[in-house]
Structure formats: C-alpha cells, structure tokens
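The excerpt is restricted to a subset of chains, each kept in its original location.
As written, the chains take the letters A, B and C, and residue 1 is the first residue of each chain.
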Amino acid sequence: MRGFGLTSDGSVGWVEHPRPTCGPLDAIIRPTHLSPCTSDVRVAHGWVDSRTDLVLGHEAVGVVDEVGALVASFQPGDLVAVPCVTPDWLAPGVQHRRRTGHDTGEQASYKFASAKDGVMAQFFHVNMADANLAHIPDGVDPEAALMSADMMPTGLRAVEVAEVGFGETVAVIGIGPVGLMAVAGAVLRGAGRVIAVGTRPSASEVAMRYGASEVISYRDGRLSDKLRTLADGTGPDKVIIAGGDAETLAEAVRAVRAGGIVANVNFMHSTDTLNLPLSDWGLGMADVDIRGAFCPGGGQVTAAMLKLIEYERIDPTLLITHRLQGWDALPEAFQLMAAKPPNLIKPIVILN
Amino acid sequence: MRGFGLTSDGSVGWVEHPRPTCGPLDAIIRPTHLSPCTSDVRVAHGWVDSRTDLVLGHEAVGVVDEVGALVASFQPGDLVAVPCVTPDWLAPGVQHRRRTGHDTGEQASYKFASAKDGVMAQFFHVNMADANLAHIPDGVDPEAALMSADMMPTGLRAVEVAEVGFGETVAVIGIGPVGLMAVAGAVLRGAGRVIAVGTRPSASEVAMRYGASEVISYRDGRLSDKLRTLADGTGPDKVIIAGGDAETLAEAVRAVRAGGIVANVNFMHSTDTLNLPLSDWGLGMADVDIRGAFCPGGGQVTAAMLKLIEYERIDPTLLITHRLQGWDALPEAFQLMAAKPPNLIKPIVILN
Amino acid sequence: MRGFGLTSDGSVGWVEHPRPTCGPLDAIIRPTHLSPCTSDVRVAHGWVDSRTDLVLGHEAVGVVDEVGALVASFQPGDLVAVPCVTPDWLAPGVQHRRRTGHDTGEQASYKFASAKDGVMAQFFHVNMADANLAHIPDGVDPEAALMSADMMPTGLRAVEVAEVGFGETVAVIGIGPVGLMAVAGAVLRGAGRVIAVGTRPSASEVAMRYGASEVISYRDGRLSDKLRTLADGTGPDKVIIAGGDAETLAEAVRAVRAGGIVANVNFMHSTDTLNLPLSDWGLGMADVDIRGAFCPGGGQVTAAMLKLIEYERIDPTLLITHRLQGWDALPEAFQLMAAKPPNLIKPIVILN
C-alpha cells in the first residue's frame, strides 16, 4: 500500500509498505481525513532521531477496515476518531495514578511514526482498538473530530495540568494550533483574563475568537515584565507554554505569581539545557510548580473531546486554514506545515 | 436608621435600629443595590429558628461609609461587592484545608441576618473588611456585581465540588437562580451535555441561554430513569442539587453513574431524615460521593466572580427579572421572592 | 478439578469443575495459600443473589501454571499475588479518572466468585494477567502477600478516600480485618489520634498494635456523642466505616466535623434504605462528604502493597489468627469465617 513519510534514504516522500497486520486486539483503519503536525516535520528533520522508511502522521479520522478476533466495541465500517496516543493498556504504567493513559517510559505510548508506521497511509494499525478508538457521534463533523486526535486533548491537557480555576488570569505562550486550543480550553475552564502571546495575525484573530482577552507579541519588550504588568502586577495565576524558544521557560517562571503553575506542553528541542532563574523561582520556595505534560492517551479522552464538539462547547474547525483534497495532496499539506506561511494554522487532507 | 426584616413581634416589616458600630478591623457599608434571597424568606418563616428584631438580607453592593483604624485596603467612598459569607479570618477553621473560607462550625461564617443584622438597612456592618470585601472594577455593572454575593459563588462552588471535567455530562436539579448559575458554571467549566431539571418557562429559557443542552421536567416520569436514559444509559457523571424536595437526594444517587459525584448546595429543610437508597448507592461500594457544600467565604472569591463578569465569561444579569427602585420598594421585592410568580427569577432593588 | 463453593443445590461444599481455559491474555494459577472472606459467606448465604455451582474465594497467592500466548511479564512457575479485583483493562471504565482500576458498572471488575469461579480450586483463571498479577518479591512472606489481595488494599483505600492528613483525628468503625487495615493505614498515612470502634478483645489488641490510640465499644452510650467528645468536641476529621449496621452511616455523619469526610468500605446489606439525618449533615451545607469506596483493581495496587510489606511498613500477618493446612481444611476455614469465634480475625489455608 502507499504511504507518505520517510523513504529509505531518509528524504520525505512516498513509500510502499505492506498493509499492516491486525493482531487479535487490534484494528486496521482506512483514513478519510488526515492532518500533518509540526511533530511530523520534526521527525522528518531528524530532530528526535534519524529515521528512514517510516510512514509519518498521527492525526487521523477514518473507517474501520478490519478488527481482531478479541475486539468487541468496533466493527468494519465504523467511523472512528483515533487518539495520537494509544497506550498498551496491559502495561504497568497505565495504572500509574498521575499519568493519564501512558504506559511505560516517557512517550512510549506515542506509537505512530515512532515505534511503528504512522497514519498517512492507505491503512494504518491501532493497538488495543477497544481502548484506543472512539466512535464519532452522528452530527459531529469529521473535520472537527480530526482535531480530537492531538490538538484538542493536548491544549486542554495543558489547562488541566495548570489547574485553571474560575476567574484566574492565564497566559498562553504560543498560538499555534495547540496554543489556540489552550486558549479555548482556559476560557472553557472558567478563566477570567486570558492573555495569548504570539505574532501571527491569522492566529491572533482566532485566539480572540476563542475568547482571549488580548494577544501580545514577544517583540514588545520583555515578555515577563509585560505579563506581570498586565496581571495586576503580581503575574498571571497560570502560564501555559505551547511554543517559544530556549528562554521561554525562564520567562514563564519570571512571570507567574507566587503559588502559580507553569504548565508546558511544548516539544522543547532548541537547547540541551534550560535555564531556571533561581531568584525568579523564589529561591525554590515560592510554591511555584513547573510541570511538563503530554497529550493523554486512550479512546475515552477522545470521546470527551467529541462530546465537547457535539454539544458545541468548542469549535476546533477554526484551526483549519487549509483544506486539500485527495492522496496526492499530502506532500503539499506536509510542505505547508514545514513552511508555515503566515496564514496557516492547520492544514488537513480530505481523502474521500 | 431604617432596616427591613423581622420586627419585635416576628412579622416582616420595617425596623429602626441604631447604625452599627465599626470595630477596628471592620467597615460600615451603605448599600446601593440589594437583592432578597430565598434564604431571607426562610428566616422570615422561622424555618431555621424563630427570630425577632433582625434586619434581613445578605446580598448587597454598596459604598464604604466608614472603616476601622486597622483597615488598609478600603476607604470611605469605595464601591464594593460584599460576599454573603464573611469569615472570622483569625478563627482556626479558616485554616482547614477542605473548607473554603469558613471559620468555626457549620455555617458560622454566614453572619448576615443570622449572628447579626443583615444588609437590608441604611448601613450594615462587615467584619474584617480587608479580607471580606472586594473592589468593583471599572466597567463592571453593579447589578451584575450584586449577583457575586451569593448566586454566582454558590452555583459555581457546586460545580467545583462536583469536580466537573471536560466533556462530562452534568445534571443540575433545580433552576432557581443558584441552579442557573450552576448550569452556567458547568458550561464554563467544560462540561459536554448539561441537563437542567425544572419546570418554570422563564427559568428554562435562561437555562438554555446559559448553555443547557435541554431542560427536562420533574413531572415527566421518574427523574432518575430519565437522567440515566439521557446520559448514555449509565447516568450523568455528576449531579448537582440546587433545588427539589425530600426525595431529590435519593433520585440523584439513583441517577449518577458509578464513580460519579452528587453535589448539593440546596438548603434542605423539608424533612428531618433523607433516604439514601442502598442498592442504588452501589451498596456503599460504587465510588459514588455525596457531597454537601456551601457558598465559600471571603473577598477573594468575590473578586474571582467579578473577574468572570469583567472578562464577559458569564452574564449574571440574565437572572434579574425584576428591578425595583428605592427603599420603599423593599417590601415588594421581598414579597416577590416569597410569592415566586412564574416569571420571577431574581428581583433586585436599586437604591440610588 | 476440585473446588470449594456452592454445589448445584446451592449448599456449601465441594464441586467438581473442569480446569479453566486460558485465553491469550490470561493466566491459570495454582493456589498455594487461600483465605476465605466475609464476602464468601455472604455469597453462600445468598445475600447478594442466589447462586449455585460456583467456586468461592477471591483471596489467593499461587504459582502460575499456564499463560496465554500474549502474556509478556509472567511465566509458569512464577509465584504471584492476585488482586481480588481484576479489571478488563480494555473496557472504557478503566480510563475513568475517579475510579482506580474498575471497568464497567459498579463492581463489575470484581469477577471471582461472581462473574466466574473463584480461587478456591486446584486451578483458577486470571483475566489479563500482565495487568492483574504481581510478582512476590524475594523475602516477602506469602502469608503476608495473601493479605494484599483484599484486606490491605481495601483498608488502605478507605484511608485514601478519606484523604487522611498529617495529625488528623480519624475514627475507624469496625475492627474486622479490613477495619484493622484501615487503622494501620491511617497511622501509616500520618494521622494523629486514631480511634477504633469495636468490641472483640483479640481484634482490639491488634488494633492497638497497629497504632490505634484507643478502642471504644459500640455499647458504651451513643457512638457519635462519644466520638465527638473524644475528638475535641468538634468530631473526628475523618470517619471510616468498615463495619456496623443500618445506623452506622447516620452515626458517622453525626460524629464527623464540619468539613470532614465519611468514607465507607463496608459491604452494606442490612437494610434497603439508609437514614441520613439532615440536621446532623448540616442541612446539606457543611462541606461534609459521604463517600462509598471499593477495593481498587489491578496488579500495580497489589505491587504497592507488597512494597509496604517488603519495606516493613506494615505487617498484615497480625490479622492471621488461624492457619490451617491442606485442601481438606478449606471447609473448616470457611466455617470459621461464617461462625466468627471471638478469637478469629482471619483464617488462612496453606496448601503446600
């Protein structure tokens, strides 16, 4: 079957892989909607490690093509949303209380385009289908459902990890699609003032539509000073990091109030060592938490996202700036994500 | 000075009390906006205990008239919102971790029209002003701020106590003003489907405007059966009780899913003993919590409510169905609250 | 193979069942140590529902005899502890955030002697072995490990659900083996004063060895009055129910302080409807929670219990008052549990 990803020489392009095999607990999915993610670009650039001969992609909606003998809740023909994190639910880590649907190790439950081929192929494999798929309810737009794979649960997870409370002031640094979902999520969680930090006009406009109180730029003076000033002089109650560079964590720690939380969901890779400014961290005694979070795993998180769409609490399709049609458009979608033209937030490819 | 409440023979009417004395930590407030509450009706009816010669009322916005020598953050002329719960912040209970701003005993920090005169007088007394008042920000409508005294924080507290999570199904039983704030709060906290239970058309309409997915009636068959059916057959994740009768708790326990929470903020008084149906409570082993909550105390909770108004996350003025003018309208406002005509949610009296 | 339980006419005795079949994810265990539980007596008495032809028992330590083709972490010959709650880890309920290792419904993940044969047979079946078994570390006494199946995790779960904090006063009503583990657990969680409630001298002695500050009797006046008096007049911070009768919940609610938690782990069956005294529950507004909990499921909880034994934080063998030898002693062990002679806490049967 045809797939899009890293070829045998490590360049980006089409690969020809056998259709994946379906184990007794698993499902094979035929995607109907795909979306490339910045993470795919990172894998392609070798920022994590050097890979070849690998199908990319971890955001898909599709139709069940085959299920294993032990699968009970899904059958061929079902339209499903697929979380980007698909744990092995028999691994001990899943039972760990502070992690939401992760198995062993750090990102081991993130399997697409990592431990195995990703979703950008005619068929892809989902482990433990009963636990790692979600039915798309009638009336839910598959394009919206596509955003439940990674953008929504990651952005909303940041809000949960930040323990956003009623009336709190929340800063969201970075207004790529995950940051925008964090903005929408902070509003949806009951924040008062929500300060988004970013520069792209189209993303800023969407941030305002999702309820940001204002969008400020990285470029207008020191970010931490600005956030402190805007937030009553004491700093935001919570700072969510969904973008930025090697200095962002230090700036977030400088900005947040005593007793606050800095929650990161950004894939940080631009440096080996982050600087943590000790005085700004209250000499380690200011009740400030620095939390590093990740997209939760499993079909129930996806199902919760689909409920938010179904009951019109959030409209993730505002993220979709580019809609391309058909398999042959995949390379262009990928290049869009890599090039990030000013008006792009999230491209999707509609397959049928 | 003139006050409205219980006269020396226990009937409802005007009383003449001396202006309250201001202790060193306290403030004297001149109200500009008042709202009677069902609780005032209850006190007047002697449902709690028999009282005479007592000013009623615990929902007010006003202007600081006098402050004690040790008050630092407020001065005469300040426009303030006043929480209905004003703890003694030096009492040990305030330091209790599971209670939000309560001092000793059960409702001891609820002082207006209970341990002392209420707010329906030309002047009223607030203990520990620095901790128990909140400045009203520029641009916040005082009528909206008036709802931050009790309706908003009680309704939103129910949502916190119920630990409403993203995408969850929440039932709110009772759509008086507190129940409506619980509906709005559940939506604001990220619930998916929100099922309101009530019968009054005007309140139903407001429930829908606050984001209820539907309003069902107590009268259309057994409530618990209906809630279970609507909520995927397993029952709502959370059930909030903000109204009802002696059977409501049992119905809520019957309805809620295993692992769910029933959160009560209703003043329950229609019976001495509630029935807890054991089988429906999973024989005490279904991980179902029954939680009894109360309006949190202190000016910071009020300040958080004002932030929600300031940043337009919630518009509590939808609750206000009747606006009366001037001191002489107070008896009529009280009678409205007692009589509850079909189109009434919340009456207010504007004093200047 | 031979098993002990309910015969085809519903009486207690030996049954002859085929050796269970091992599915691809499962394991077949040959028990080496068994212990009957009060729950077995209840099943035998038909208190839950009428059953016939069912092997009883859910507390076992044993040796793996066979594993399914997909089992990775266990192999024949391994000595294992078996939790009494063995969820289906692919069911959606497992991903529910407030429940610890439960699948669908109320007690559906409690499968032994319920949905299938229990452990009192030459061989028994464990579903999803990788997730539902725990290796017994070297140096851990199998008799102690046997208590990790139900007594320890249920007693300690009560302590978790009660959110016992440093220095708090905790009452534990009922000093059967689960209550005794709750006493030990409260001490191990940092409680200050721990008041055990019970009457049996041998259990009282063990309660004191586990760190109870005192043991009081149900018989010396009204329990709630006594608990309030002992606990500074305000009542214990937390009340754990691990025994009692139809009035125990009401008494616990009467006793606990405002802002406190009543946590039940008792199988309540002596009435259809519990009485919840409204005034004592603070009219539903005293921030008092009533929580109904159950033994958590899965091998990781068992592994945590084994760590507590391995590092000598708790010695559950103090519970074991009667040690019987060999298969033929099983009926006597069961009769002991049913008759509950004064000196009995927990009988075990050692099979080899």
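One rule holds for everything that comes next: a contact is a pair of C-beta atoms (placed from the backbone, for glycine too) under 8 Å apart; a residue touches a chain by one contact, two chains touch by 3 or more.
Worth saying up front: this structure is predicted, and the values here are computed from it rather than measured.
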item: Total copies in the full complex, given that 3 are placed here; value: 4
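Convention: only the chains that are shown with their structure count from here on.
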item: Which two chains share the largest set of C-beta contact pairs; value: B-C
item: Geometric centre distance via CA averages, chain C-chain A, whole Å; value: 41
item: For chain A, residues that touch 2 or more chains besides their own; value: 303
item: Residue ranges of chain B touching chain C (in the complex, touch as defined); value: 93, 96-99, 102, 105-107, 163, 165, 241, 249, 258-261, 264-269, 271-279, 281-294
item: Chain A-touching residues of chain C, taken from the complex the two chains share; value: 24-25, 70, 72, 89-92, 94-97, 100-101, 128, 130-131, 298-301, 303
item: In the complex, chain B residues that touch chain A; value: 156, 160, 165-169, 185, 187-194, 211, 213, 303-308, 310-311, 313
